[in-house]
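Here the complex is missing a single protein chain, while all its other protein chains stay put.
Chain lettering (A and B) follows the sequence in which the chains are written, and residue indices restart at 1 in each chain.
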Amino acid sequence: MAVVEPIPQVLPLTKEEASRTCPATGLRVYAGAQALTLANAVAAVLALALGGLFGGLIGLSRSPALEFLGPSTYYASLTAHGVAALVLWPVFFEVAAMVFASSILLNARVYSVALGWTSFALMVVGALITFVSIMSGEATVMFTAYPPLVATPWFYVGYLLFAVGALVAIVNFCMSIVRARVEGVITGSLPVITYGVACAAILALLSILSGLVALVPALLYSLGWIEGLDPIVYRGWFWGLGHTLQYVNVVAMVVAWYGIIALAYGAGPVNQKFTRIAFILYLVIALPVLGHHFLVDPSLGTGVKFVGGTFMGFALGVPSLMHGLAVMGGVEYGLRRAGSTGLFGWLKRLDWTSYGTAALAGSLVIFAIGGWSGTVETTLPLNLVNHNTMGVPAHLHSTVVGGMTVAFMGFAYYLVPILTGRRLWGGKLATVQAYAYTLGLLVMITGQTWAGILGVPRRTQSVSYGGDVSTGWEASMNLNAVGAAIAAPAGALFVVIMVMTLVAGKKTSVPEELVPSGTR
Amino acid sequence: MATSESPIASPPPGWAKRFPRDEKVFVVLILASVAAMTAFSIGWLIWGSQNVPTKAEIVDQKQFAATVNEFAKRYAAEDGKVWVPPGTDAYMLAYRYGWTPELVLQEDERYTIWISSADVLHGFSIVSQNLNLQIAPKHGFGATITPDAPGRYRIVCNEYCGLGHQTMTTFLTVVTAEEMAATRATIAAGGTDETGGGATSGAIEISADPDNALAFDVSELSSAAGTVTISMANPSSLPHNIAIKGNGVDVKGDVVGTGETSTVTADLAPGTYTFYCSVPGHEQGGMTGTLTIR
Partner (left out) sequence: MEGRTFETPGSFVIMAIYLGVFGVMWLLSFVYLAARWAIS
């Protein structure tokens, strides 16, 4: 249990804001902060529901045995899946984490609740506009929207509004921390969670700006105000910092890892200095990383591709590996101090029926697989046998879904009870959810990896090519569909648990009910 | 004495001094791995036989298409495919939704294939070899490949390019030296001028009237017999397509909007055909012309 810092009245409060003390963590929770965090978290879960729905549909449809979506429906669904699952879900959740880490976690108020709601409104309106435009069939361009492929202007308008909303949230995040310092609410070093979120926020700020530079000309092109748009230039701006934007997701995932071990096991990073250096390394290396997306493009020279893509890609593995050790080591350290002996005795002390343990283990294992596939794909010559094959979805589902989404789910299982004062609905159902989701993803990723090795193309509605499909293609894509058939309902179960907790979770102030321990 | 520091609270002061041995050793291991992988990768770039092509040029789309056309006519054989003699550069154009021409290469020979796109981004993928390249309009990519066994190799597009993406496939055939020599002899004997009896993969580009008049920019087209592809760019704000009819042929391309291209492909014997726009009312309004096949 954390120590509650007394809040000195250094500056007069301009407005009385209601607050309460969280019974589980002892944190001071202000009303504005709680509402904003919850709002963004709810929006995130709804986005995940949509992303998962379309993901399940396209995963099943790509099974040669099923193939029930025609081209225009399939490609529109794929676009919807990409936007909802890769843009809306992570960013809404990360904004929720930003609000939490800059206010509640610091026993502080949000810098400007009005600004927070403005950011939320922009993001919700932007998301709706883009989503509706995709559903109308006028924006079947994938979430990447490479020109000369073009969508209705509304698609880009929504994207831009959403991006601006996220930028406003980042400003609010920074100002909240500044204000907490100025008012003396926090002294000493930032908690590691806030530190990590700050790294994510900096990466997000710069990569969203780069994305805007790509999207604005695309909007002008869609409106007909400019003529040709070189897709290589667009790709340069979109993916120039586009993988950096993915690292916002990685950093947020790592933050969620620390959040789970803190709340489930009362454990911290095995070493503060090690963890903080690892977070800073993400900033230093993820900012200049570019080009795993350009490795087989007819544009950049080999030197730039190698240093910017391959070498920086290898270097990016360093902080992730460090955090892997820090997170597991933190848990092990605490359990050894509690008496575990032997090399792996501490693993037996973990409660494997706890949803925190299930989510953390699933996330660590699948992200580890993703780290391997990413390193293979970022290696310049190896990209020849990977680019645009199913190997790419295999990698990104390992990292973004198996890694980030599972970690966010686990973190949400603790965060939402804290924010709402309600016990998580369903009890051990959450544990079943986490394990089932992990299993489904493992099957799906195996199918996708196998398909990638066989050269099956990604983003393709059907690979029968008139009935002349190569052997092994059917089997691998059928396996992918089996995985999707397990994962999609398990993902839906998460949404159900979240909604039910919000509306029907038992109100309680017993710490063990809000934040149940993850050790025996 | 050292406590498991909680990430919830601010860490206790003095945290910057501790750095346990596990972490130190692990960092050394990771850094050694990164160094080893970097060294190995650089070694592969220098001595490996499979590396990312480096020949790339900015190209003018119309000029590249013309070059592809010329190349195809020069080396086309009776079967409609383009048989590329060893030592000659080959050309391919990606478009929505297909590849032109269909190449035949000789085994164990080094060929540079220059590839570009007529419209949007495409992905060139020789699936059984799992070799994949990004193809962009206005950029030519020169891949030097040495096929090592005769056979028929499927090529697909693996960069989403539109609603017909999943139909965008062709083949690359690899033959023995004897087969290549035999076919080249028949090409030489049959003549390689434009009116030759051999089929060619003719790629014709036209445009709809940009000021929304119901017309194309040409009213007469001609091509050699064989596989003919007409690509119609649509700079207007009306929906249009390109279609061919006559002599038992009746094919229509996709109806496309502003800035897009409609494509129709047909195997045509010598004769007179009509090319037109099949959007209701457009042909009657003037969007039609004569296609003469020699």
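What we mean here is this: contacts are C-beta pairs under 8 Å (C-beta built on N, C-alpha and C of every residue); 3 or more make two chains touch, one makes a residue touch a chain.
Just so it is clear, the structure is predicted and the values come from calculations on it, not from any experiment.
Within the full complex, the chain left out of the display contacts the shown chains A, B.
If you put the hidden chain back, the residue from B:Pro53, B:Pro101, B:Gly226 or B:Gly253 that touches it is B:Pro53.
Here one chain is not drawn; of B:Phe26, B:Trp114 or B:Tyr160, the residue touching it is B:Phe26.
Within the whole complex, the absent chain has one touching residue among A:Leu384, A:Ala434 or A:Ala451, and that is A:Leu384.
Among the residues B:Ala72, B:Ala118 or B:Ala143, only B:Ala143 touches the chain that is left out of the figure. By the touch definition given at the top, subunit B reaches the unshown chain through residues 18-22, 25-26, 29-30, 33, 36-37, 40, 44, 48-54, 110, 126, 129-131, 143-148. The chain not shown here touches subunit A at positions 270, 321, 324-325, 328-329, 331-333, 336, 343-347, 368, 371-372, 375-376, 379, 381-382, 384-385, 453.
Definition applied: only the chains that are shown with their structure count from here on.
With centres taken as mean Cα positions, subunit B sits 35 Å from subunit A. Those residues of subunit A that touch subunit B in the shared complex are 2-3, 25, 27, 71-72, 75, 78, 105, 140, 142, 146-150, 186-193, 224, 228, 230-232, 258-259, 261-263, 266-274, 294-299, 301-302, 305-306, 310-311, 314-315, 317-318, 321-322, 325-326, 329-330, 333-334, 337, 375, 379-381, 383-389, 453-463, 465-466, 468, 470. Residues of subunit B that touch subunit A in their complex: 4-11, 13, 15-20, 22-23, 26-27, 30-31, 34, 37-38, 41-42, 44-45, 48, 50-54, 56-57, 119-121, 123, 125, 127-141, 154, 156-167, 169, 258-259.
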